[in-house]
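Comments concern the structure below.
Apart from one protein chain that is not included, each protein chain of the complex appears where it belongs.
Note that the chains take the letters A and B in the order they are written out, and that residue 1 is the start of every chain.
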Amino acid sequence: MSKVMLRRADAQTIPLSFTLNGRLQELAVEPHELLLDVVRERLGLTGAKRSCDVEVCGACTLLVDGRPISACTTLAFEVRDRSVLTIEGLADDGRLHPLQEAFIEHGGFQCGFCTPGMILAAKALLDENPNPTEDELKHFMHGNICRCTGYKKIIESIMAAAKFMHGSRA
Amino acid sequence: MLRPFRLEEPESVKEVSELLGRFGESAKVYAGGTELLLAMKEGLVHYERLINVKNVKGLNELASDNGMVRIGALCTHRQLETSPLLQQKLAALVRLEQNVANVRVRQVGTLGGNLCFAEPHADPGILLLALGATMVAERASSKREIPAEEFFVDAYETCVEPDEVLTEIRVPVPARNSGVAYLKFGYLERPSVGVAVAFQVQESGRSIHDIKVAVGCAGPAPKRVPEAEEQLKGKSLDEATINISKAGEIAGRAAQAISDLHGSQEYKEHIVGVLLKRAFQNALSQYRAVQS
Partner (left out) sequence: MQFEKEVEIQVPREKVWNFIWDVDRFVACVPGCKEAKTIEAGKLYSATMIEKVGPFRVEFPTTIEVLEREDLTRIKAQASGADNKIGSRMKLSLDVKLREQGEKTVLGFVAGVDILGKLAALGHGIIKRKADQVLDEFAQAVKKHLEGDS
């Protein structure tokens, strides 16, 4: 369900056409609209969270063309003609992604607030580096903050998913 | 939420410069937006127009010729941290770029944006000072090359004119008999103290020459510290190693450290000394590794 936006008559609008979770989306945005607001408020996908609002915590992480960005500090028009992945688009027709399975099996989340961003960032990591060392994992994930788990279970979850997806590190 | 603004999308440096000239302080260059949008969200600044420079071609290229690496101002930190060319010619810069902020900021944040915003707690400027880099600023009809020492004026202030656009950063490739190192300290995402050192070792006398020491993050803007360099220039490697503590003290005092949430002035001054010592050792090891 999308909310109605009231616009000033002279507002500049930018046609935004992009792929969202594999499907084409077309809408018009004003230059100042933030991607996080468009995704949450206009498109109703609330997995990404507004948390620190200063690009530090990672709770708003989305993947644009497979790469992690802070949706809280990204202008919506920047995703024109690109592909955006939110946590809602990760499962394949009801079948959870190995990362999601791993987080469940290994206790990689408690309150779940950081989890959508955490899993998307982990996906970007494994897409780029299928078998990371723990140091490489920590370096990549250091921009995603969790207040509950103490990170150990998150690391285990991601490593387990990597192993499942690509086999063990040689 | 951001207050509304108009978006301009010029396709040439000339157009950008003309827009800046026409709209003055009510317009701002917008690239990655990782600093700008934060300030705008906080309500600390507002612009009626943002000039998206990402459609201007040729500003995000990386090239090397005649011993000079040319980095387009719109190169993202991610581009730099993953560049094989940079790894080969300026490994110390790659290491620095790998550790800027976090992976999401590195994805869209640009080197040019980082330098122009001139946030005091930033890394790249410090190393670029130690490497003797120059910044190229262009207007509609002119172009000038600014030495890094002149580029940084104060906190959030560079010498780039209101209608100028930073287009390129030029870094001389360090010679084979060099050591270059950048070290930083910080427990918050922004660094609290940053120190860079770069030197060449003269083959004959096995002494140090052409040494540059730069400090930043602790004070309002990154700067070189000639008085610290004097402690090391022309000295043998052993003498320099003995003098490094004194050089560190001098660099600490020169850092113009400000007491804030990142630490007290005294603490930061002390850390400058520690980092200079370690960076020097680091650079020395690099030099020795290449010799063997």
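Here is the rule we go by: contacts are C-beta pairs under 8 Å (C-beta built on N, C-alpha and C of every residue); 3 or more make two chains touch, one makes a residue touch a chain.
Model, not experiment: these values are computed from the prediction.
Note that the undisplayed chain, when the full complex is considered, contacts B.
Only one of B:12, B:88 or B:259 touches the absent chain when the whole complex is considered: B:259. Check B:39, B:140 or B:173 against the missing chain and you find that the one touching it is B:39. Interface note for the absent chain: among B:48, B:157 or B:266, the touching residue is B:157. Of the listed positions B:118, B:180, B:211 or B:250, the one in contact with the omitted chain in the full complex is B:118.
Not every partner is drawn; the one left out touches chain B at residues 28, 39, 42-45, 118, 120, 154-157, 220, 258-262.
The criterion applied here is as follows: only the chains that are shown with their structure count from here on.
The centroid of the Cα atoms in chain A and the matching centroid in chain B are 30 Å apart.
On chain A, the positions that touch chain B within their shared complex are 8, 11-12, 14, 30-34, 37, 53-56, 58, 61, 67-70, 73-75, 77, 121, 124, 139-140, 142-143. Within the complex, the chain B residues that touch chain A are 1-7, 33-34, 37-38, 41, 50, 78, 98, 101-105, 107-108, 189.
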